[in-house]
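As you look at this complex, bear in mind that one protein chain is not there, while each of the others sits in place.
For clarity, chains are labelled A and B in written order, and residue numbers in each chain start from 1.
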Amino acid sequence: MSQVEAVAPKFKLTLSRDVTDVAYRLLAVAIICVVLSIASDAFLTANNLLNVLRQASLVFFMASGLTLVILTGKIDLSIGATVGLSACVAATVIKSTGSPWLGAGAAIGIGAIVGLGNGLMVTKLRIPSFIATYGMLWVVQGATYYYMSGQSVYGFPAGFRALGSGYLLGIPIPVYLMVAFLIIGYFFTKRTTWGQQIYATGANTVAARLSGIPVNSRLNLVFILSGAMAGLASLIYLARLNSAEGDIGETLTLPTIAAVVIGGTSLFGGVGSLFGTFIGGLILTLILNGMNLVNMNANWQPLVTGVIVLLAVWLDMKTRSKTDG
Amino acid sequence: MKKAVLLVSILSIAGFAGPAFADGETIAVFTKNQTNPFFESVRIGAAAAAKANGVKIIQYIPVKPDSIPEQTSQVEDAIVKKPNALLFTPVDYKALVPAIEKVNAAGIPVTTLTDKLAGGQVVSFVGAEDFRLGYESGQSLMKALGGKGNVIALEGVKGTIGNTDRMAGFTKALKEAPNVKLLTQQPANYQRLQALQVMENIMQTHPQIDGVFTANDAMATGVVEAMAAANRKAIIASINGSQEAIDLIKAGKMHVTSSSDPFMQGCVGLLTTLRALRGLPVAKEILVTPYVIDSTNTKQYDVPVSSRVCPKIEEIASK
Partner (left out) sequence: MAQGMATLGRVPGVAFVLVALFAIFAAMSPGFSTAPNLSNILVQSSILLLLALPMTFIIMTEGLDLSIGAVLTLGSVVLASVAVSTGSLTIAFIAAVAIGLAFGLLNGWLIAWIDIPPFVTTLGTLGIAQGLCLVITDGTSIVGMPPSLHFFYSGTVLGIPFPLILAAVAYAVMHGILYHTRFGTYVPALGGNREALRHAGINDRRVLAIVYGIGGLMAGIGALLLTSRISSAHPTAAIGMEFDAIAAVAVGGTQFERGEGWLLGTLLGVVTIGVLRNGLNLLAMPSSIQVICVGLLVIVALFFDGVRKAHDS
């Protein structure tokens, strides 16, 4: 079959595509910013922009792991529930031991274990990822309810809190973390063999397998990373909110998927980037920020998000079919 | 082989339930969700009262928080089990009316708890006036502001009866303080993260915020964090009287919270249901006295729910 040779050129195309994709998305962000700065004086202030970046960081951490999963053509619906469980366990660990490090280890460890479970269901039991992670969502959610039995845990050490609410040189600490992960993520996905294998797996799984890529290990890897990033996001959540409850993950999954999609990552796999996801999360955050600033009824938010999702993907397809010739 | 393992594992899970029948009355207790500490206190109160009176209770909690179809199904399932009575907190005060009409048709008495129903027949209602909670927390906020300043209000889920009444109470307190200006009122759906982010955004447009009213404690904690992160201060008033809010008041980060005493609601709700079952007179409506917690009286209310004591069945209001 010609599929084997097809992988390489398709992959190259993806790289050049990313440049145009990013340019279009930055343009979209710029347009939103212009509109919002006309609508509200408070928008274009250093404070507000840092505020938006900090809010976007939470979305980014959840969405970055998910991006890797989606790049392989799979999906992870358990991400919000994983954030909830990780946050609740980490919160009790920090409370009982006083050590944020143990708490961080618990959060990321639980995330990674949930991710491994997802990965094994997909690779070993060959359950479609949509269904496997949906089942996992309920299992994790139930475990969280059981663990918390309707209570909340709150009040963490100041050193840990700085992770979410602290500043360094006037810039929020989670923003540094986000930038750091963006850079690491860029090198991981674009400059390492593993990263390229993730793209290749999504672009054409059969071809990837034929060309000797250990597809199952890479799939396990992305699910573990997705869970671990959800664990990390839960730490940012805890540090920002200073408290955890059983229900925190419930509303997080669909907006996270929306951020990845708006960021230009294709659900068929093989196309997209972490930087795109960063911008996707930024666009969603900007919209909410703008609605609050102009005092708009929050009931419109799902509708606006839905329209933007469709618009973003439609524009993607327009521009991509043009660049593809 | 694997099938056998599955059967055993399902059986072992099912083993949690224990025997379905016990001596004495069985009362089915419905609450809205298993995530809000408020309803956990309600359940603890109901369980304590049941234990003291030799009554068996079955707790029904929707798997999806506040899900209307699911609670409707649970009511239908409960009818099959034929409990002696229902102690019922509707997830929506209008949408659960048809379900309760079915309970009425089955001849099982219902007492509503926390939220009234817009229809159906009930033996009694046990709860608190959300309007009064909003009003008292609001009043305390206005007083602490010295009757002047700029305030923000964060609402819960729009359209729920509790939120509507709480906000109406707050609005009344606001009207009585003509020099206090409401800058904006926005929903944050009773959620911490949403309250945090909405507050962070609102702070950008309003450099001077003196007071914040939130319709529940979870949102208040989000506001506390948003304020602290921005190095700003405001007087924060809220509703629910959760342990978390009490601790924040003790730490000087929050001003006031008012409680409709969920533990007591659970106790009184169960005892009222039981009185009706045992042929004792019951009042049509019992309002548990709310209390306002600020820095002057935190000690009094800083008691874990599990160590509180229910009143005796004879002490419950009969008219």
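Quick notes on this structure:
One rule holds in what follows: a contact is a pair of C-beta atoms (placed from the backbone, for glycine too) under 8 Å apart; a residue touches a chain by one contact, two chains touch by 3 or more.
Just so you know, these numbers come straight off a predicted model, no measurement behind them.
Here the chain not displayed is in touch, across the complete complex, with A, B. Considering the whole complex, the residue from A:Leu102, A:Ala162 or A:Leu267 that touches the absent chain is A:Leu267.
Shown as candidates are B:Gln59, B:Asn84, B:Asn104 or B:Thr298; the residue that touches the absent chain is B:Gln59.
When the missing chain is restored to the complex, the residue among A:Ile79, A:Ile257 or A:Leu282 that touches it is A:Ile257. Residues of subunit A that touch the chain left out of the display are 75, 77, 121, 125-128, 130-132, 134-143, 145-146, 149, 254, 257-258, 261, 266-268, 297, 299-307, 309-310, 313-314, 317. Although one chain is not displayed, subunit B still touches it through residues 2-3, 6-7, 10-11, 13-14, 16-17, 20-21, 34, 58-64, 66-70, 72-74, 76-82, 92-99, 102, 118, 157-160, 187.
Basically, only the chains that are shown with their structure count from here on.
Looking at the complex, you find that subunit A touches subunit B at residues 40-43, 45, 47-48, 51, 54-55, 58, 145, 148-152, 154-155, 165, 237, 240-243, 245-248, 250-251, 288-289, 292-293, 295, 298-299. For subunit B in complex with subunit A, the touching residues are 33-37, 39-40, 43, 65, 158, 184, 186-187, 191-193, 196-198, 200-202, 204-205, 218, 221-222, 224-225, 228-229, 242, 244, 247.
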